[in-house]
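The structure appears below as structure tokens.
One protein chain is absent from this view; the other protein chains keep their places.
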Amino acid sequence: MESKFLQVRDLQIEYTSGKQVIHAVNGVSFDLERGKTLGMVGETGAGKTSIAKSIIGVLPNPPARITGGEILLDGKNLLEASEEEMLKIRGNQISMIFQDPMTALNPLMTIGDQIAEAIELHSENAGKHAAKEQAIKILKMVGITEERYEEFPYQFSGGMKQRVVIAIALSCNPELLLADEPTTALDVTIQAQVLDMMNDLRRRLNSAMILITHDLGVVAEMCDDVAVVYAGEIIEKGTKEDIFDHPTHPYTNGLFGSLPMMAVGEKRLHPINGMMPDPTNLPKGCKFSPRCPYATDDCRTGQIVLDEITPGHFCRCIRNSKEAHNV
Amino acid sequence: MAKYIIKRLILCIVVIFCASIVIFTIMYFVPGDPVEIMMGANATIAEKDAMRHEWGLDQPYLIQLGSFLYNVFINHELGISYTYNAPITTEMMSRFPRTLFIGISCIIVDVILSIPLGIQAALKQGKWQDRVSTIFAMACVSVPDFWFALMLVILFSQILHWLPSYGIGGLQYYIMPIMANALAGIGGLLRQTRSGMLDVMKADYITTARAKGVPEKTVIHKHMLNNALIPVITVIGGHFGRAVAGTVIIEQVFSIPGIGQYMLNAVNTRDYPVIRGGVIILAATTSVVMLLVDLVYAVVDPRIKAQYIGKAGQ
Partner (left out) sequence: MVTTKTMTAETHIRYKKESQFMQVLKRLAQDRFAMTGLGILIVIILLSTFAPVITPYSANAFDPKVALQGSSMAHWLGCDKFGRDMLTRLLYGGRYSLLLGFTAAAASAVIGLVLGAFAGYFGGWVDNLVMRFLDVLQAIPGMLLSICIATALGNGFLNTIIALSIGGIAGITRMLRARIMSERKSEYLEAAASINCSTSRIIFKHLLPNTVSPVIVNITMGIGATIMQAAGLSYIGLGVPVGTPEWGAMLSEGRAYIQSAPHLLLWPGVFIAVTVLAINMLGDGLRDAMDPRLKK
């Protein structure tokens, strides 16, 4: 059987803080094909960033620890790879775009050097000069002129810094791009620009992408597949059409309910009541049950599994068999 | 950049000028009459008055202050020693190199010892290396330097006979004074380096570097160190001030004829001009070193450099 490009199987991540153990990621599995984009949606603290960081292997340890599962890239388990192997993969096969461009760049290095550093590390004909030329090319690709090569991060605005971060991430033509809320810290007017540019470059390189966001609008525009993450679990996943046209899990429905819909002309938003559960003390059964309007005793006690409700559309809810499509 | 340096130099002179006024005023308005102390009960009132007149002590405050400042900043003469009736500046200048040597050596020792230790402590955060260096740093700042100096003398001169216990001569005469005076600085700088390093280790751009596939060693050398050491540079100037002030007692312990010893001998004889002069020279030295440190800071940090050159970023 031909293995998929990226397979994440039953990934589990814990954080320890003093005596407390925080279960950040609890058995997450998903696949991703070459050239496709997976949108990962969920609240802050749901574990999305931890998943991305564990794939590229930069989870801070301590406090974080991967306690189980496997991450297969072209069939090779990254969690068992040696540090030398990972060094060759990081920034080369897999690269990551970080959330906050203001702090993601080394303040004492010119932006050009920061881009060239990755190229020098990974290209075959690694020469300082060749790396610089390549860096200038990429700089131009993200819309920054050559003259700014020698400038420092403090001379750049937030949007321009994010372009530099993207340039670093794309500098070695990665096969997999992890974008962790790449536009959250930017002005709304610049968000679209940056996203368009990112998507355009990604298509040209035919990279696969995991796009972490809590903005459903961005997902609608950019993604092929969607995974909804709640309290360290995927509670619903499927194609974009599955999720947007037939949202099944009450939480997914809640997400859509808390969006303003002009066309429908609703007078008020429907927020999801309550808070995400304390990750040191997760509820038994369905993690969403304390906030779920439909929760029954079965939800609070039983083990709820991710069911395939239609081909390729999975949902972690015991209600899906009964009233899946009439919400 | 030149414009900035000149501006800072002028500011430096103004501060020293004002500091001189403060020192003069403190020494002027407090009780205690040097003539009384020096001539004792044996002298007649007329003799004492003549003495006061000779030194200008019978003039009003402002006149005395004016002539003092005129002498210091125009004639470069810090005054005449009451005890030796000799110009202070000449004496100070012949002693100054020793004090400066001790002060600068202390800073060098501080930097060489504390920065590598601080970096290691941060990298091994929470492990035994970190704990040992924390305790070591705390012990360093808790031990009085002059007492440590005395203990060194007992150990290295009296028991082991390795080092001379007082006086000047070759480099071996300076080893214990420098060790003793550097002690507190080692502790302070070690902690500063450690916390600077810990801040940087958590920074997002370190994750960026790791995500690029930069090997951990290079991450530490290329991305962490310079960022962590910038805040450390700023405190080195302050440490120099402390080291220079520390020489006053340390020179006394080791009988090193530097400015500090000159000042302390003057303390016993209430030779105010000498104390005043010593403080002004040491304060000026400290200010100049602080200025140099600020300039180094500006050179290594592009953000600060840009501010000074006036070519601010977009």
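By letter and in written order, the chains are A and B; residue numbering begins at 1 in each of them.
As a convention for this text, a residue touches a chain if its C-beta (ideal position, glycine included) is under 8 Å from a C-beta of that chain, and two chains touch if they have at least 3 such contacts.
Since the structure is predicted, the reported quantities are computational estimates derived from the model, not experimental observations.
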Selected from B:V35, B:L229 or B:I275 as touching the chain missing from the view: B:I275
Which of B:A50, B:A139 or B:L292 contacts the chain that the document leaves out: B:A139
Candidates B:V35, B:V109 or B:V244 - the one touching the absent chain: B:V244
Options B:A50, B:I63, B:A86 or B:I154, residue touching the unrepresented chain: B:I154
On chain B, residues whose C-beta touches the chain left out of the figure: 15-16, 18-19, 22-23, 26-27, 30-32, 126, 138-139, 141-148, 150-151, 153-154, 158, 241-242, 244-246, 248-249, 252, 263-264, 267-268, 270, 272, 275-276, 278-279, 282-283, 286-287
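In this section, only the chains that are shown with their structure count from here on.
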Euclidean distance of C-alpha centroids - chain A vs chain B, Å: 53
Sites on chain A touched by chain B in the complex: 53, 56, 58, 60, 83, 86-92, 95-96, 98, 100, 103-109, 114, 117-118, 121-122, 151-152, 154-157, 165, 168
Chain B residues touching chain A - in the complex, by the definition given at the top: 203-205, 207-216, 223, 226-227, 230, 300-303, 306, 313-314
